[in-house]
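With one protein chain held back, the other chains of the complex are shown just where they sit.
== subunit A ==
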Amino acid sequence: MNMTVTRTQRSAAVAGRPGIMADQNNTDDKGKFYSEILSPSELFAARSRSHKIPVRGQKDFFPDDSDEQKQRLEQSLNEHWSLVSEERVERLGNLVKGEWIPSEQIVELQSPAGKFWQTMGFSANGKQCLLPEEALYLMECGNLQVFYQDLPLSIQDGYEKFLSANTVSLQQYQVFGHLKRLGYVVLRFDPSSESSSYARQLNLPQSRDRAGRTLKRKRSLSPAPSSTPTATCSRAEAQEECSTEKMEEDKCNEGEEDKKLPEPPEAQSSADEGGGRSWWMTDVLGDSDKDSGHGSKSVSSCWDFSSISFPDLGSTSREHFPGGLAPPDPSLLPGDLKVGFCDVGAWRQKINLRQVKMSANEQKKEKYRRRWDVNKNREVRRCRNWAEYQELMARRKGKREGRPAHLWNREVTPLHDPTQPIATGELLEKISVIKPTHLLEGASRLKDADDWRICFNVYQPDTVADFKKSNPGKPYSRMCVCSFHDPVPDLRAIKLLAYQSGDIPVVIAVVDYGDISFYTFKDFQLPTDVYP
């Protein structure tokens, strides 16, 4: 029984061999097995010991069996052993006491917690408790003394009792300790505290204690703030469409919407002769005569526009409409429709009668736009009704250059119509059959597996000052622990981890015995160097 041995050795120390326990003082190794327990005088002396780590000197290149080298090696080894053999000695008043509760695998504090309480521990049933890894780390730091059955546990006891499959493994503790020693706040990862996949799909607000994260997530995902600009944008688009349709003109959407493309390039020249104004533009009245005359000249026109008066409510000259609009010629109206006299006075008040002032640039644009006037096209003019016009459009569409018809009249058509101009970047996007995928894509459909799991939430050291356990906020990263001999996680595992972690990067701590390396898999967007 070990404690018995303790007693005998201690008694020996007390009985007049103080100092025997200090390993570094003892040169007579053989046959003696110190239990490394310090005598009271050594304990007392340890209060004023140095906290500096001796600096290691320059290493030699190759052993040459020289006495000098041997001496240096011996000195290095002595320094090493004295450093490693040093025992933890603390003032009782600086130690927090705790008790190991094996049934719950926790350490219950019996004196008030110290500064570490800000980042470690939890309260249960009105008592302050520590998780085993936290307790072990604090023991190693010389802040905590843990008792079991009223006897103090050594660091070794801590390792052997606290680390197990039920709590954290040795490797996980190595990573925990490594990060803690660097100053990070490390909390156990609790998968249940993360929103379920279903909740995430619904974008439900999360539980109270994750409020900080919820807010952030809300800000980025909620459609609310973006809805207004989208609405205005679409409204603007709609207006644009309206106006272009009204004008029977289409220069901007020639790329996409075939139906709205009334004027193929070949028709332009024939339309040119028209003199640049629509026949219904009446701000210059003289033109209408010319245009309508031109219209009457066309062979198939069944309307004599010179005899049909189109009212111009905006006309500045009042005499056009002395009192109102005369009823239209009944022959122009369908059978049983009767239209009477119309008083336009009220309407005129609602109309903006001011002359439109256009800048030189706008005038140029307007002029250019008018050249595309669909009505100047002879073929279009020949159409007697809507059906004929559509037929014409269909014919023209089929004739368009560079589009072999047989490729386009089947179910499967080319990805892009080469006649339609498109930015290079967009074209590349359009013809890329295999789309790049993101880490999270399809991850929600994968079934959970046990081989990889997140162990810790890690928070950066500079957040320690205002860190709150009750509301830790968004972790800096999440930590998985594996061994150098374990296989590299496959894409499925990485997807699952990324999905579980949400927008927080998952870091994999790879333990090679004593060395720990940190790796992370990140989404990477291949850059496309395309000049539009």
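Assume a residue touches a chain if its C-beta (ideal position, glycine included) is under 8 Å from a C-beta of that chain, and two chains touch if they have at least 3 such contacts; residues count from 1.
To be clear about the criterion, contacts and distances are computed from a predicted model.
*Asks:* I want to check something: the complex is missing a chain, and I'd like its UniProt protein name from "Sof1-like protein domain-containing protein", "GPI-anchor transamidase", "tRNA-splicing endonuclease subunit Sen34" or "Proteasome subunit beta".
*Replies:* The UniProt record for the chain left out of view names it "tRNA-splicing endonuclease subunit Sen34".
*Asks:* Identify the residue among A:310, A:368 or A:484 that touches the chain left out of the display.
*Replies:* Per the contact definition at the top, the residue touching the missing chain is A:484.
*Asks:* Would you mind spotting which of A:101, A:151, A:407 or A:530 touches the chain that isn't drawn?
*Replies:* A:151
*Asks:* Tell me which residue among A:47, A:406 or A:522 touches the hidden chain in the full complex.
*Replies:* Going through A:47, A:406 or A:522 one by one, A:47 is the residue touching the chain not shown.
*Asks:* Of the residues in subunit A, which ones touch the absent chain?
*Replies:* 1-7, 9-10, 14, 23, 29, 33-38, 40-41, 43-44, 46-47, 49-53, 56, 59-63, 69, 72-73, 76-77, 80-81, 83-95, 137, 139-142, 145, 149-152, 154-157, 159-161, 163-165, 169-171, 174, 177-178, 180-183, 484, 510, 512-515, 517
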